[in-house]
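A selection of the complex's chains, in situ.
We just call them A and B in the order they show up, numbering each chain from 1.
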Amino acid sequence: MSHDHDHDHETPSGPALRAEALEALLLEKGLLDPAEVDAVIANYGERVGPLNGARVVARAWTDEAYRQRLLADGTAAAAELGIVGGPGGQMERLVVVENGPTVHNVVVCTLCSCYPWALLGLPPRWYKDPAYRSRVVREPRAVLREFGLEVPAEKALKVWDSSAEVRYLVLPERPEGTQGFSEEQLVALVPREAMIGVALVSEPPEAAA
Amino acid sequence: MQGIHDLGGREGFGVLQVEKDEPAFHHRWEAAVFAMMFAAGRAGATGNSDRFRHAIERIDPAAYLEDSYYGRWLGGLETLFVEAGVLTREAIDERAQRLGAPLTARVASRPQAPPDPIVGYDASGCLRDLSTPPRFALGDAVQTTLASSPGHTRLPAYARGRPGRITAQHGGWVFPDTHAHGAGEQPAHLYTVAFEGRDLWGPGSEPGVVVHLDLFEPYLLPRKESP
C-alpha cells in the first residue's frame, strides 16, 4: 500500500488535486475561508495532542482515589481535569482499561478510525492504515511484537474495537524507577503509543542508568 | 454493509509502517479536508457522523485503499456536498482536471443508491434515555446476528454469527444503522460484548486473546450455553 504514504512523492497525488479543486469551489461559494485551514493546522499541529491523555494517566498513578474514579467512570474523571470530550472531541463516553501483571489492553477501530481526540489528538497514520486495522483483532501478539512489545503468552490480551461512540484509553503500568516523581515529571514519560496499548511506558533513562 | 472499510481479520493488507515524530498533517490539503468538515456542517451537508462514515464507506474500494485517511474523508465529503446540492460532481471533476488531474482520475466517491434524507445532529450527542429495559444482563451469553444491514452498520463482518458474552451495559444510544440513512435515531441499548479469540479465528489462533466490541441490541440474540 505504498500509495497510502504519498508524502514520499514529489508530484501532487490525485486526492491532493481533488482537494485543491474542492477547496477552490467552496471558497468561491463563501463556504470555506483559507484562514480556517491555517487554524486547523495550528490547532491540531500544536495545541491538541496526547498531552491530555498523559495528564489523566499521571494523575491516576499518583492519586489512588482518582484512579478508582477513572476506572469507574472515565468520562467524569477526565472532566475533573477539564477535559470534556463530547461528540466533537470524539469522546462522548470514555472507558479506561488498565494494564497490569496479568492483562494487556490494546485499542483499534476496524471499521473506520475512531479515537479519543480530546485525550490523544489526531490518530497517527498507522492507526488508520489497513494493516493495523485488519491484523490487530486477529493476531494482536504478532502486531505488538512488530512494535517491539512482547506480551507473554500467559498474559491475557484484551483488544478493544471501538465500534460505537464509546472511546477507549489504556492506563499503562507505571514504570519502575519513578518513585518520588512529580505528576508533571510523570506526564512527560507517557507516550501516545502506551495509551493506545502498542507500547509500555519505559523507565526514565536516568533511573535505568 | 460488509464493504472494503470492514477490515477486521482480513489478510494481505501489508505490514505496519510507523513513522517517527509524525506531524498531525503531512500536506496542507489534508488540513484543508479537515476544515471542509466544518464547511460541510455549515452548509447543512453533513447530516451526522453516521451519515459521514457511510459516505466514506461508499468510496470506490480501490480508492479507499489508495487514498490515505484524508483522501477517504475527501471522497466522503464530495458525496455529501453533491448529495446536498451544494456542488456538482461535474464541477469538481472539471476543476480538478483544470488543476492537472488526469482525465482518467478516479471519482473518489461512488454513491450506489439514491441519496437518503439528510437528518442532522442533536448537538447533545448520541446518548439517549430509554424507557425500555435492556434485554441482556451483565454476563449473559449472546450470539451476534448473521445478517448485516446493506447500508451503514457497526457490526463488523468478522463478528457476525459468533458467540460472545456481555461485559458492560452502556444505556441507550442513537442507532447508526437508521441514523445514517435519515430513518431516525431509533435509540437502542448498547453493550460491550467479549469474544474469545478462538471463537472468532479458530482453535489455532493466538492464545489468551479476547476481542471486545460495542454492539447495539438489534445485533444480538440470546444464546443457550452448552452444558
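One rule holds in what follows: contacts are C-beta pairs under 8 Å (C-beta built on N, C-alpha and C of every residue); 3 or more make two chains touch, one makes a residue touch a chain.
Note that this is a predicted model, so its numbers are computed, not measured.
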Please express the complete complex as a composition formula over the shown chain labels. A x2, B x2
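One rule holds for everything that comes next: only the chains that are shown with their structure count from here on.
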Rounded to the nearest whole Å, what is the centre-to-centre distance of chain A and chain B, using the mean of the C-alpha atoms as each centre? 19
Flag every residue of chain A that touches chain B in the complex, lowest number first. 1, 3-7, 12-26, 29, 31-32, 36-37, 39-41, 44-45, 86-87, 92-93, 95, 110-113, 121-122, 124-126, 128-135, 137-143, 146-147, 153-166
Quick check: in the complex, which residue numbers of chain B touch chain A? 5-11, 13-19, 22-36, 38-39, 42-43, 49, 53, 56, 65-71, 74, 77-78, 81, 86-87, 91-92, 95-96, 98-101, 105-106, 108, 121, 123, 125-127, 154-156, 158, 168, 170, 173, 176, 190, 192, 200-201, 205-216
